[in-house]
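Excluded from the complex is one protein chain; the other protein chains are retained at their positions.
Naming follows writing order (A and B), and every chain is counted from residue 1.
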Amino acid sequence: MGYTLMILGLVVLLPLAALVLRASGTGLGGIWSVATDPRVGSALRISFGTSFLAALVSTTFGSVVAWVLSRYDFPGRRLVDAAVDLPFALPTAVAGIALASLYAPNGLIGSMLSRIGIEVAYTPVGILIAMIFIGLPFAVRTVQPLILELDREIEEASATLGASRWHTISRIVLPPLIPAVLTGFALAFARGVGEYGSIIFIAGNLPYVSEIAPLLIVIKLSEFDYAGAAAIASIMLVISFATLLLINLIQAWSRRRFGHV
Amino acid sequence: MHAATDRIGASTAIQVADVSKTFDTAAVLHQLSLDVQAGELLALLGPSGSGKTTLLRIIAGLDHPDSGRIIFGGEDATGLPVQQRAVGFVFQHYALFKHLTVADNIAYGLNARERKRRPPKAEIKNRVGNLLDLVKLSGFASRYPSQLSGGQRQRVALARALAVEPRVLLLDEPFGALDAQVRKDLRRWLREIHDRTGQTTIFVTHDQDEALELSDRVAVLDKGRLQQVGTPDEVQEQPVSPTVLKFLGDAVEVSAVARDGGVEVNGRATPVQAPANSGRDLKLYVRPWQIRLTRPDDAHFVAIVQSSYRTQGRQRIEVEGPDRKPFVVESPDSVRFSVGEPVGLEIIGGYPFDAALR
Partner (left out) sequence: MSDRVVNAGLQPSVTPVRPPASVVTEQRGVRWLLIAIAIVFLALFLLLPLLTVIVEAFSKGLGAYAAALTEPDAVAALRLTLTVAAIAVPFNLVFGVVAAWAIAKFEFRGKNLLITLIDLPFSVSPVVSGLIYVLVFGTQGLLGPWLIDHNIQIIFAVPGIVLATIFVTFPFVARQLIPLMQEQGTLEEEAALTLGASGWHAFWTVTLPNIRWGLFYSVLLCNARAMGEFGAVSVVSGHIRGLTNTIPLHVEILYNEYNFVASFAVASLLAGLALVTLVIKSVLEWRYSADIAAGARRH
């Protein structure tokens, strides 16, 4: 017990305290002036906005993937199932250079897209793609176990009552999955906001266009502007904590609402 | 098809015709045929693995037969999807929609209809109210399933199935997940509801008492074949096979011979009549209450007392017969027996079958 707390204190709490201390040293006014700096504001907007979009895409397709993997049998299902975890296991820098070279104007996909006038690399679209990559497993793995746990008899009951398959899906199957989908969304979103390695290669990092907040922290640090870095970090932390809190609330709510029968 | 309809007559609600079903490689139903009369309460009785639930699911359209037909009121429904069969299905584990209130659960089938066929909101509300009254859950409309007891959940499931005014109500081991007292109450109550609504009902059970107490007719299934269909009295008094007989209650198997139209055990006559067209060698199946304790001199055979206990004014004595198999006999609670004591047993009734018959 004591050991656990001591290690936790040393590894997690002490550094966090330093962050809070440093950020509070600049005062709320200091944080506010950093947050309202146009370049910081733009980076935060890009990080959070793009991450939201990416989480939306990840969740949508992730739910389809989760459904397909848990409900249908097809050749190679096991392989596809294993592949979903790739972004967990593949180091972000590796993913980053791979995505960058794929979507570069002379890359395999990038060249095809640029022919129809879509530029991915060095634009927010590139950031979006990297964030989708990173968020996908969260979206799939939070929903998948719930689909597996769904009771088929419930769907049969709906069918015997005359409901069409679509009616059954939309009224009976999906509602209990919503909390998990939201949780997956929040996790993918939080992960996207903080992501660094897989984004910086493909993003091009143009200030006001494709510069993300974590990169700005790195830039501030390299300029030895510790206060500025700490201020951006605390803004991000506050938002991330809020997301975490939201996840817990969603889960508590879903347990109450869909408590086991 | 019309000729068929005429011959079945208006009273046949459902006809199962030569239905076979195989899962993977194991045959579950063998060319099974069964008629269900309109308005009757029919029990499908059988041990686990007898195919009774599969048969019920095939009637509902949840499973599909490999061959054979399901006919609803003279109309071939074999290819009809479950949604269009208008059956009410009650699952053993209720299968309620957890995220919907009791009222929404009951109204589900009506709300699921396409707009043209959907009753107006007020009528749905009205019908839900009536059904809640019927299942005695009037105050529970806005509860969620997780807030109900098992018995209450099963009543909601029944109301939900009745709401769509099904042609037939199908219940799969409806009381299987409930404890003994609730189960008893619900049985009586299901019978009442059936008597009041006249709804054609088929229910699956492995519990003989439940089947015999509740149903108008019992269909006994074993290993995917229909053994016998009849009223509870018929199947009990004239079981067609030892299988049916044994499944309907405890019985002792005794070797016997047919002589002059009667049945003899160990050279001593019994009050039992020999079956027609049987050979000389018989098996006589004797229920516990068809055996009387007697002096060894007058006995058909002698057995050794293993144990005894008293219950509700009767004494139940476990004895070991000549073939070393233990069985139970009943006697009035007046005489005491000690373990190891030999007792004479007199057969006063029983069901004889040709020894070759299984």
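We take it that contacts are C-beta pairs under 8 Å (C-beta built on N, C-alpha and C of every residue); 3 or more make two chains touch, one makes a residue touch a chain.
In this text the structure is predicted, and so the values were computed from the model without any measurement.
K.L.:
Which of A:L19, A:L56, A:I178 or A:V209 sits in contact with the chain that's absent?
P.N.:
Considering all chains, including the one not shown, the answer is A:L19.
K.L.:
Pick out which of A:S33, A:S114 or A:S240 touches the chain that's been left out of the picture.
P.N.:
Among A:S33, A:S114 or A:S240, only A:S240 touches the chain that is not shown.
K.L.:
Sort through A:V40, A:L53, A:L69 or A:V125 and give me the one touching the missing partner chain.
P.N.:
A:L69
K.L.:
Which one, A:L28, A:L86, A:I118 or A:L174, makes contact with the chain that was left out?
P.N.:
A:L86
K.L.:
Over the whole complex, note the residues of chain A touching the chain we left out.
P.N.:
Chain A touches the chain not shown through residues 1, 3-5, 7-8, 11-16, 18-19, 21-22, 61, 64-65, 67-69, 71-72, 74, 78, 80-102, 108-109, 129, 132-133, 136-138, 141-142, 145, 152, 155-156, 159, 165, 169, 187, 190, 193-197, 201, 214-215, 217-218, 221, 224, 226, 229-230, 233, 236-237, 240-241, 243-244.
K.L.:
Considering the entire assembly, which residues of chain B contact the chain that has been omitted?
P.N.:
Within chain B, the residues touching the omitted chain are 1, 3-4, 7-8, 12, 15, 17-18, 31, 33-35, 61-62, 64-69, 71, 78-82, 217, 226, 228-230, 234, 240.
Here, only the chains that are shown with their structure count from here on.
K.L.:
Where on chain B is chain A touching in the complex?
P.N.:
That would be residues 60-62, 82-89, 91, 93-99, 108-109, 112-113, 144-146, 153, 157, 160-161, 163-164 of chain B.
K.L.:
Which of the residues in chain A come into contact with chain B in the complex?
P.N.:
151, 153-154, 156-164, 167, 171-172, 175-176, 257-261
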